[in-house]
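Chains shown are a subset, placed as in the full complex.
Just so it is clear, A, B and C label the chains in written order, and each chain counts residues from 1 on its own.
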Amino acid sequence: MFRHQKELQFEVKVERPDPLFARQVQEVLGGQFGEMTVMMQYLFQGFNCRGEEKYKDMLMDIGTEEIGHVEMLCALISQLMDGASPEDQEAAAKDPVTAAIMGGINPQHLLVSGLGGLPTNSNGVPWNGNYIVASGNLLADMRSNLHAESQGRLQVARLYHMTKDEGVRATLRKMLARDRYHQYQWMAAIQELEEKNGVVVPATFPGEAEMEAQPEAYKFWDLSEGNESSEGLWATGSAQDGSGDFVYVADPVPQGQVYKPEIPPTNIHHDLDAVKVPLKK
Amino acid sequence: MFRHQKELQFEVKVERPDPLFARQVQEVLGGQFGEMTVMMQYLFQGFNCRGEEKYKDMLMDIGTEEIGHVEMLCALISQLMDGASPEDQEAAAKDPVTAAIMGGINPQHLLVSGLGGLPTNSNGVPWNGNYIVASGNLLADMRSNLHAESQGRLQVARLYHMTKDEGVRATLRKMLARDRYHQYQWMAAIQELEEKNGVVVPATFPGEAEMEAQPEAYKFWDLSEGNESSEGLWATGSAQDGSGDFVYVADPVPQGQVYKPEIPPTNIHHDLDAVKVPLKK
Amino acid sequence: MFRHQKELQFEVKVERPDPLFARQVQEVLGGQFGEMTVMMQYLFQGFNCRGEEKYKDMLMDIGTEEIGHVEMLCALISQLMDGASPEDQEAAAKDPVTAAIMGGINPQHLLVSGLGGLPTNSNGVPWNGNYIVASGNLLADMRSNLHAESQGRLQVARLYHMTKDEGVRATLRKMLARDRYHQYQWMAAIQELEEKNGVVVPATFPGEAEMEAQPEAYKFWDLSEGNESSEGLWATGSAQDGSGDFVYVADPVPQGQVYKPEIPPTNIHHDLDAVKVPLKK
């Protein structure tokens, strides 16, 4: 069960409204790697977590923090939209800068939300459940979490350069700091899990079953012209768990057959073998 | 530019058709972490790659390999559907096992694709472009790639247990081996990039700008009851780049204000301050 | 079965083209609460209506009217786009106002629809079937209808302020009037149904089954700091059907357990209990 307290986690005080920037902020609220994504992802991972309590507790700590980040971004967008009005569009005909702003804002901030944040990205695409994952495998999911915080911090950093409003920037700096910590946090969790189970997900797929195919687990297939890719650790080193050495296959040959599928039953109406019998008049 | 050769990368020879299993295979073809996702993700990352040639070449190598994995899975689904016919549903009324299969199959395998693979997941949800990312930051993206291969291999491993068909399993073993290699591969690439730039994405956001907020970059906020989360490396250790030590904040206090937004302009029709003036008759 | 007559329901005569406004109008054509939504919602409710004929007939009357509203909005958008041309973008480099308009228009009005209306909202997101509901319970659905007309009229009112074109405004006034009537209409239908069945949906869920949980049906749980919420009718009054009095629970305590889920079977590859056995070389 959850509780809410009225203060925001960090202060959100915009110096002056900026409806165009409000549109851009939507990306880190309701976009693929926005705060709604990390909030829902950590909550679902926490709700579904089976096993060691410390991971579940940690997921609930951070998932609960992220609900408050969605709250902060809604406050940020509301302030950026303060005072905007539908009549601005009508006024834009006379003034190119106003016109440019009206052209660039998200029309739904006026028409749909009445100056509030929306559960959508910077192009108005609604947030959806396929942005998140909670797989029941902690290592897999924490790699997703590290990734999400990396993309999230990258986007906030880019956003930071789009404004000089010191109020906005102060809030973004807090978010950059938290995203920095969350990257450290998931790296630490990943380190624990990899030390325990090994680096390959899933850890428990039986090695015997894989024996036949095992050589394929160490080969780099060079399928794009040029061999610059032979210079990386993936081509010259050993598997991180010491189970094998990488092989660079410079001229790979397919190992499968030329596949000739069966002709389907008549009632699939494939028609290639149709006898042409037009309807009688 | 691309070229195609007729042989499949690995052999795909199903022992016997299994339309119900064909539905499940769709998850690793057109689902969130299926082969379409890694194919499109690596190709877009490769197409958009700016800078060191060896990464671009490597992305094109593996992106090109993955197109062939989509091809293999379509061949697998076609074989699993071989001989299935719409009339099976009509026959199902008499036989509970047939009925169960008809109840469980993806109706679109009969009605829409005529026994072929679909660009959708195991519930029929279409693949979409928001499954992938190509951000222009290599470390961020390679963390996504490592994550995608982790989820992908996890799903293939689960799928492996759903069938005893040795033909299917032979193909899945090859995929498991490749997904193992691809996890090693992205780990190796990540290691190279982290050694060069540091572990936090993005590396180039100016440290000075973050100074004010820096303490927030090392704090764990305990916002969920219980302190089991204090036991992890994220709570007790140091940042992976040595830039600070983690602090476990057991009783966090909000730092922001209680936010009171402005009343919007009249033409937003907020109505809370409306004077009730009904239309005259 | 349906028939079409050539005249529009109301006149649509724009004074002058305005491609930027054409984009905004898309919200009330193909957005969440646009005319496509009410058209499809009332038609599906009418098609699926089981029981009293007067409701079905009424739903078909209004659903049929709304097809004509989609028609009117397409005419409106076509007129707003009249004369626009792809070459305007090329010309925009020289003139800031033209540039602003080109920046703000929906590029699909040029590239995809060739100056016509699109089945999408003001941000280009396609209309989808999840905007509507036809549940088979008339009271539930008519509450949805009242809601849809409320949001619809709100959006048209906001849109009205974005233009001074008297031709556009004349059409919008007709729509505002119809949305006003449709709010009255659904309120009248709701009144009839509530008088007959009571105010809670569904009316027929057996009261006995609910007895155990009944106290929960009258409690307000104060889960957000502050008790301003105690001042409303929901906290101080009685249930609208007289079945109980509301209780404001100022300091609510959870009634459930701390949930500890089972460890899943091995083949789910949860991995927390994995024994680390790397592949042999």
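Following the convention adopted for this analysis, contacts are C-beta pairs under 8 Å (C-beta built on N, C-alpha and C of every residue); 3 or more make two chains touch, one makes a residue touch a chain.
Keep in mind the model is a prediction, meaning the values are calculated, not measured.
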Open item on the list: Since every chain shares one sequence and 3 appear in place, tell me the total number of copies in the complex.
Closed with: 6
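In this text, only the chains that are shown with their structure count from here on.
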TODO: Compute the rotation angle for the C-alpha superposition of subunit A onto subunit C, expressed as a multiple of 5 degrees.
DONE: 120
- [ ] Could you tell me the distance, in whole angstrom, between the mean C-alpha positions of subunit B and subunit C?
- [x] 30
TODO: Express in whole angstrom the distance between the two chain centres, defined as the mean CA positions of subunit A and subunit C.
DONE: 27
Task: Inter-centroid spacing, subunit B versus subunit A (mean Cα positions, whole Å) - done: 9
Task: Residue list for subunit A, restricted to those that touch at least two other chains - done: 5-6, 85-87, 110, 114, 125, 137, 139, 201-202, 205, 210, 214, 217
TODO: Quick one: which bits of subunit C touch subunit A in the complex? Just the residue numbers, please.
DONE: 20-21, 23-24, 27-28, 31-32, 96-97, 99-105, 121-125, 155, 158-164, 223-226, 254, 256, 261-264, 266, 268-274, 276-281
TODO: Provide the residue numbers of subunit C that touch subunit B in the complex, in ascending order.
DONE: 154, 157-158, 161, 267-269
TODO: Can you check the complex and tell me which residues of subunit A touch subunit B?
DONE: 5-13, 32-33, 46, 53-58, 60-65, 68, 72, 75, 78-79, 82-87, 110, 114-115, 125, 128, 130-131, 133, 135, 137, 139-140, 143-144, 146-147, 150-151, 153-154, 157, 160, 169-170, 173-174, 176-178, 180-181, 183-189, 191-192, 199-202, 205, 209-210, 212-224, 226-229, 231-234, 237, 239-240, 246, 254-259, 261-262, 264-265, 267-270
